[in-house]
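All protein chains but one are shown at their positions in the complex.
Note that the chains take the letters A, B and C in the order they are written out, and that residue 1 is the start of every chain.
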């Protein structure tokens, strides 16, 4: 294996404690379901949740995180702006970010995208098929040409994001919609992957192929050790003669 | 000519009133220098400046604007957040935005980009050459393969923006730097062009080729009349049967 | 209207003469069905077909063409390489190209893409929905958020093309597939649009919304009058001193 990554899985962790149906699927919380296969792959994984102090992201956690996973839904507004500011700064410095499902509406994802990130949705127990449209991309390593999920929530276009720098997966939904489901972006020195599946009332994160995408995405999003670009006032490297 | 555009040229308009050297170059303000060739091309151009009420952008001005030009530098922080919010909403709805030179650090541009938009800079009276790297792009219609400017301010990489969706111009600077100088982005239904030249102490906006780029960019950024995408809860278009 | 374009509609024109079902739908050939709405919009449209001398593209036709539409299917191999060479050269010089449906496998499209352009397909009288994923793009001007077609042929991913520079439309198919249906590319100074619909046994090109996309695409793909870039051995613009 390559060098283990330091991964932090952030979860709102509210549905699981208030909805018995969600609790049955994710008895330890969505964060633990996401963390388990990453740990099994040898990475150093910690979890953090909304109701912990500083949402679990204080005390140097972000500074010691290579890749941050983010799952949130009903409580986006409760995430404190100063924590969002710190996550944002870390992404620009190079920390990877994997925004999962309803994290499309999280403060951090919207800040990094610069758009509304709005979309169509429907919870109707329907089939989803995620088709690989970039077969050479490392995020689909080891996958077949599509992933079938049922049931799942529908997300439909237009998804108001900037055009993804790399579009990896496109979803088909039984009810008639399509969706750009696996989208790569770079912001500053940081790499961001948006991955659509994962409605809380379905056991999506227990599916091995979904787990594989998330593991691949973490490897893809891992920071690249480059010199931080110098910015601001700069001396010339070449002599500047008169400009007639 | 195609249908005239409704263009609003926004300028901070502070340097011109406090610095005699700038006033000599732009006696009526940078906004009037930018507006004149657009008017001459037949467009309906108004101007707006920071120190007007609502920065000149109240009373339905934005709603009646197809393309907004933005020049700001020393007073970015004085632009009120509620005005930025309204400009942002209009861009997502389809209004074009042309961010000029030091507008790279304006609130509106940073909001739309999702990055720091920082860069290197130097004022040293040096030569700039803008090379066309996308010769079939409408923003370089009627241009030669490069534009030479002297003197100009240097802006150097790394320019912390998302990768432009279309990269049209790349600058060479005498002192040793390069810069992505003509950059296209889409956000929501709006089209955004960042164009580098235009330091206030140089007569750049009087140059016909620079004026041509800005005119071309306004035409490119003009709103496209499409139905606003419907978002939110959506009924299925196809029957959803059991998902065994 | 803007300046009329000189459009050439190229059609293989074989199915219509050998298959009565196709002849009933397109009694004057697919080329005339494509040409009619473009003429109505005021453009100067000529047609050309495979079995004419030089496939109808000799005698200065290409040199006098701003935008070329291409429909071919069963006889790609009969298109002579020297004609393909001339179309290719004209595209790099700036002529627009709109490759329609089964033209994904035409010699000219494959040459410009550099890939196999292969895909999945099925003729099963099924529904297609084309969803707009770039609502601010001029190719979807005047369109609703989706176009419904039934019946149509299915084309499915993976479509082996380079990632489109702009992805405008994504298709949903009743049988379970998705497809990147409206794809923009630039090659040299030329602009290329691939547009999926148009199986010969269905009346797709009589649909007003499909005609609108093709008209919009022709306007988008029209040549931009820029200086041809100079290439080859070049003198320095700046003095080159010793490079210690």
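Keep in mind that, in the parts below, contacts are C-beta pairs under 8 Å (C-beta built on N, C-alpha and C of every residue); 3 or more make two chains touch, one makes a residue touch a chain.
A quick note: this is a predicted structure, and the numbers were derived from the prediction, not measured.
Shown chains touched by the hidden one, complex as a whole: A, B, C. Per the touch definition above, the residue from B:153, B:166 or B:200 contacting the chain not shown is B:166.
In the full complex, chain A touches the omitted chain through residues 2, 94, 127, 129, 132, 134-138, 140-145, 165-166, 174, 186, 188-191, 223-230, 237-238. Although one chain is not drawn, its touching partners on chain C can still be listed: residues 92, 111-116, 118-122, 124-127, 150-151, 154, 156-158, 160, 162-163, 165, 174-177, 185-188, 229-238, 240-241, 243-244. If you put the missing chain back, the residues of chain B touching it would be 129, 131-135, 145, 156-159, 163, 166-167, 170-173, 176-178, 180.
Here is the rule we use: only the chains that are shown with their structure count from here on.
At the chain A-chain C interface, residue numbers used by both copies make up over half of all numbers present, so the two copies contact each other through mostly the same positions. Inter-chain centre distance (chain B to chain C, centres taken as mean C-alpha positions): 32 Å.
Centroid to centroid, with C-alpha atoms defining each point, chain A and chain C lie 36 Å apart.
Looking at chain A, one finds that residues 156-158, 163, 176-177 touch two or more other chains.
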